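The complex appears here minus one protein chain, its other protein chains still in place.
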């Protein structure tokens, strides 16, 4: 089955998710500078989520470059990932509007864990479809970054009971780890470049 | 006429439908855990609709893989399907916010029936265009799943007068029937795989 | 210049326009059937606009099938059309929420006229780019349907001072005229079908 429409549909959904988050930056009723102050934490929250969704799109993009075709299981694994990503605008707004207090920060972390797990399921369903010796399987390897991220998210959630700001810093730290797109796949692809 | 833009436009509309539903998960004003409680039924309602829209996208995707070209009638049959699908966010939010009471649950079922009927009309208009002996006509066959779904929706609507929860369970049951993408088309396509 | 991205961008904008209109169907706070009553006129208004946007997408789709390439003027003529189309959700909601009274119905008509004019400008800029003897110029011909539509819109706007319901019926009548996609282009293309 062709991968083109899965990519197009995912691009569409991710583009909407990343853009509707800005709707939570509610336009203040008045024109003074002070009215922007309560929006600062919403803005910071939006910025982090924009980076996260950007990371997911980048990695999704990279991964599907080496994918040859998809099957029904991959379609559903992809929809499963999009489902958890679609909840990011909600937790982002909740966390931003409440200035990074305990429960919103915990739920933000849970949604990040679910996205991470869903992404892993997508990778595994693709590897099952493409074969253990495929370019994808080699490129992904043991997925150290993915594993460590989920561990850090879990630690961050635990620390939210002590100080949610530490949690937020940890979420930011994981974003930094992922900021650079997945070189493994880029490297593996150099040999194929002219044929694509 | 080329099918590419019809697919792109449908992907766009379906991507928006599936994503704007999350906007109904209104961000609570406060950061306590209890404030999430009234959102649980909205969340469950969202989850079911996400799966339904996902099923339609999957089947749409599968079906158009074997379609060679489209005509004006197919364009309108497709827009007709998108119209009924565009009402799903409305009935989803209405049902979720009212904890699955009678009328919202009935209207949810009606919108599912209309989507099912519209999908059938799309299939028939495609078969008329492609020919009775086309790959599509063979692959779709007598469409047992489609028929039984509409029957179950109708029963669910009737039972909403007694207990809307039973209706909701039946809607979920139909989703399970459809969860697995249409193997018929996948099977028929195996022979064509390398040429596409 | 390649026409692919212009088509993709237009599809995206039109898909969003056609879908966000449904957000004006505000979910009622309560679960009784009577609460849907005030939504009936919003629904009818939405239905008409959905058909209109569908017609524009269909005709846009048909027209760009025979277009070979685009230039800067065409890009802007297309954005100009999208601008007026983007105002349709606003006038649709205003007309629907006020039960088809005078001013909303007049502004709905004005936005239809502007869309019609913008579409004509797009056609003319395409013909200037493609040449007077191009397939497109032949296929479009003297554009009788386009001219008569604008005349009917103008009459409908005038009649809104007497009875806005007549205006609404006329808007619906024009939609019926356009409902069938532009056969002229479809006919002209039959010869080219296998080469595309």
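In order of appearance the chains are A, B and C, and numbering begins at 1 in each one.
Everything that follows uses one rule, which is that a contact is a pair of C-beta atoms (placed from the backbone, for glycine too) under 8 Å apart; a residue touches a chain by one contact, two chains touch by 3 or more.
Only a predicted model underlies this, so the values are computations on that prediction, with no experimental measurement involved.
Check the options A:65, A:86, A:149 or A:167 and report the residue that touches the missing chain.
Spelled out, the listed residue whose C-beta touches the missing chain is A:65.
Go through subunit C and note every residue touching the omitted chain.
Where subunit C meets the chain not shown: residues 1-2, 5-6, 8-9, 12-13, 15-17, 20, 23-24, 69, 71-72, 75-76, 79, 82-83, 86-87, 89-90, 93-94, 97-98, 101-104, 107.
By the contact definition given up top, give the residues of subunit A that touch the hidden chain.
These residues touch the chain not displayed: 7-8, 11-12, 14-16, 18-20, 22-23, 25, 27-33, 36, 47, 50, 54, 57-58, 61-62, 64-65, 179-181, 183, 186, 189, 193, 196.
Quick note on the criterion: only the chains that are shown with their structure count from here on.
Quick one: report the Å distance separating subunit A from subunit B, using the average Cα coordinate of each chain.
Whole-Å distance between the two chain centres: 26.
Of all residues in subunit B, which are in touch with two or more distinct other chains?
8, 12, 15-16, 20, 23
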